[in-house]
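In this view, the complex is presented without one of its protein chains, the others remaining in place.
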Amino acid sequence: MFDNSLINWVLAIVIVLAFFYGLDHFVMSAQGLPLNLDLTPAQ
Amino acid sequence: MNKKPQLSRWLPLLWLILALTGLSLTLPSVAGAADVSATTLAERIRPVDAGGVRPELFAPEAQAGERIAMPAPRLKREDYPSIGVSSRSVVWVIAQMHLFFAAFVLAVPLFVLVIEWIGVRTGDPRYDDMARECMKISMTAYSITAIFGGTLAFALFLLYPQFMGYLFHVFDRQVLVYAFLFFAESAFLYIYYYSWQALRHGNRKWVHLTLGLMLNTVGTTLLLIANAWVTFMMAPSGVDASGVVTGSIWEIMKGPLWNPINLHRFIANVAFGGAVIGAYAAYKFLSSRDPKLRAHYDWMGYTANFIAILSFLPLPFAGYWLMAEIYAYSQQMGITAMGGILAWLFIVQAVLIGTILLAGNYYLWSGMSRTPGARRYYWLIKYIALVLVGSFLVWVTPHTLILSADEMKTLGGNSHKLLGPLGIMPAKNIAVNLMLIFTFLSFQLFRRSDKEVTVSWAGFGNALMVSIYVVAVVNVVFAGVYYGYFTNTVYKVGSSVIQVVSTLTVIVAGVVIDSLMFRGARKLPTTWGQVSNRAQYALFALPVAFTWLMALMGYVRSSVRTHWHVYTVMKDNSPDNYIPTIGHAGNMMTIVTVLFLLFVLFIFWVASLADKKQPKPAFLDGGAA
Partner (left out) sequence: MKKRFRQGGGVLLRVLLFSLLLTLVFTLTANLLPQVEGEAPVDREIDLAALTLDGFVALGETIFKGKGTCTLCHNDMGRAPDILAIDMVETAKEHLADPRYRGQATTVTEYLHESLVDPSVYVVRGYGKKGSNDTISPMPAVDKAPIQLNEVEMNAVIAFMEAKDGHEVSVPLPDSLPDDAPEPAGGEPAATATPVAAQSPEEALGKHGCTACHAIAGSEATLGPDLRSVGARLDAPAIRQSIVDPDAAIAEGYDAGLMPADIADKMTVSELEMIVDYLLRQRGGQ
């Protein structure tokens, strides 16, 4: 997509990390087990 | 030139809507007539002139449409019939054989329909031929299923008459629905198979596909009905504590475990069916010398394995959902299964699933020899193998060991200090999810090996894919280790969902990204038939392991009820009301697996028998004239 493959990789990693971070929060809250910002249990 | 007429393309969809509507309307009301009318029979048939009529003639004791309030029978040991051998063992073998074949005959039409449809979409006649060949195998299996079903019914009524009386009292008219559905199943099965060539092209093909859809609808309904009986025994609903029916047939059917078992069995059937067909293909491959036939069966084996492994991947999650529902219904039942006396069975399960995944992966790696484009991925294989074996070892490690007092003193407890933590769920969940992710990786590499990407964003696409794999693996390990060992129970249990979703993300992302990225890709040559004989043995390992695993899991499902015919409602006081040793159970599973193997070989043989034509010998031809 971009000429510089490094940008490709950085962009990919950032997007994926953000996705999984959000996923973790979503999945745990949906079960009634909220998390703090650092992914520790909120209860 | 195949111009598909537009109208008939919608026929299947129309049928689907009609079938679903019809089923959802008829099933509850046909089977559950308890709430049919507010007026009594007497009122409904009351003569106009009520003067000279004796009212007692029209006031029956039990009104028609109402059920007698019958609690579950409370049996003593003497109430159980005995035929000199363990009744449990008899029913076990017959029931398990019935389940094996039922799973097979329900599964085959499912993926046959999909393969047939792919054949229509691609125009490739290989798919249609394979679909038809699979159905041929299924036909013989169908009669064997019915035979075992009938035998099972006989055995159950002979050996557990009061239990069957109670069960059929609870399920009432629905039992007849089940029986009558077999007319529909048989009709659709025979018509679907025998009309294959007559309904081969164009408009008629869509009619044929619709017939296949109807076959699958009826088959799935049969599965759902039978599942209700089994889940009622585990987690009864619609009855009170003494077993008296208090709910409608729908409430009785829709217990907490019904849908988890429905999903699990539906998917597992497909995986199982695919595995058996794969064995058929492998067998034919090894028996053929003609390179064209070998190529055909190699391709068929690959397709069947594809179906088996792809449907296998979501199975642990479906099984997990079932287990979670069991825990939610009764923590006691759940812990009996996984933390109590049945816990060791799950170590055996680990051995079986390890076999399945290793065999499936090995087949995929071997298959990469068919195409030169696979060479660029060879270096990854050893790492995949490493992760698979390592995860398998973790999965197979137990936690609580059954030890004598001396052994406990030496060990310093009932679990090993270092390896013990690997025995509990968080470690196992990590192991399973990693195994599934890396199996999918093998899959994905194989699918990519015969293609060369031509899209412009390939670099980003690949970076994305690799990142998803890496981050998913990290997430799975993090969730398992942190929430599993450093937080409380509820967070520990909840973290497994993170792991599942991460794995599913990899699978879904892999499928989507690949399908987009390989648009217009350059195809590299694939030589079907160019695969080692050794690889075919992986295709035998798969159904053998699947079969044994089915027997194992069926046994867990049955014995988790402990000494109850219907959990908490009808106690089991038979001479077999104890959980046997795992060795005994294992031996029973081996017996049914070997029996099934022999029957399947018979089926394969019969399937090829129809193709054999004996050439007319010369002496019958009127001599040398």
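Letters A and B mark the chains as written, and numbering starts fresh at 1 in each.
Quick note on the criterion: a residue touches a chain if its C-beta (ideal position, glycine included) is under 8 Å from a C-beta of that chain, and two chains touch if they have at least 3 such contacts.
Every value quoted in this text rests on a predicted model; they were computed, and no experiment measured them.
Between the chain not shown and the residues B:S82, B:T246, B:N488 or B:S515, the one that touches is B:N488. Within the set B:S195, B:T220, B:S248 or B:S330, the residue that contacts the chain not displayed is B:S330. The chain omitted from view is touched by exactly one of B:L16, B:M70 or B:I341, namely B:I341.
Not every partner is drawn; the one left out touches chain B at residues 241, 283, 286-287, 289, 327-328, 330-332, 335-336, 339-341, 344, 347-348, 351-352, 355, 401-402, 488-490, 493-494, 537, 540-541, 544-545, 548, 559, 562-564, 567-569, 577-583, 585-587, 589-590, 593-594, 597, 601. Although one chain is not drawn, its touching partners on chain A can still be listed: residues 31-33.
Simple rule for what comes next: only the chains that are shown with their structure count from here on.
Contact residues of chain B toward chain A in the complex are 456-457, 459-461, 463-464, 466-468, 470-472, 475, 479, 482-483, 487-488, 490-491, 494-495, 497-498, 501-502, 505. Contact residues on chain A toward chain B in their complex (touch as defined above): 1-2, 5, 8-9, 11-13, 15-17, 19-20, 23-24, 27-28, 31, 33, 39-41, 43.
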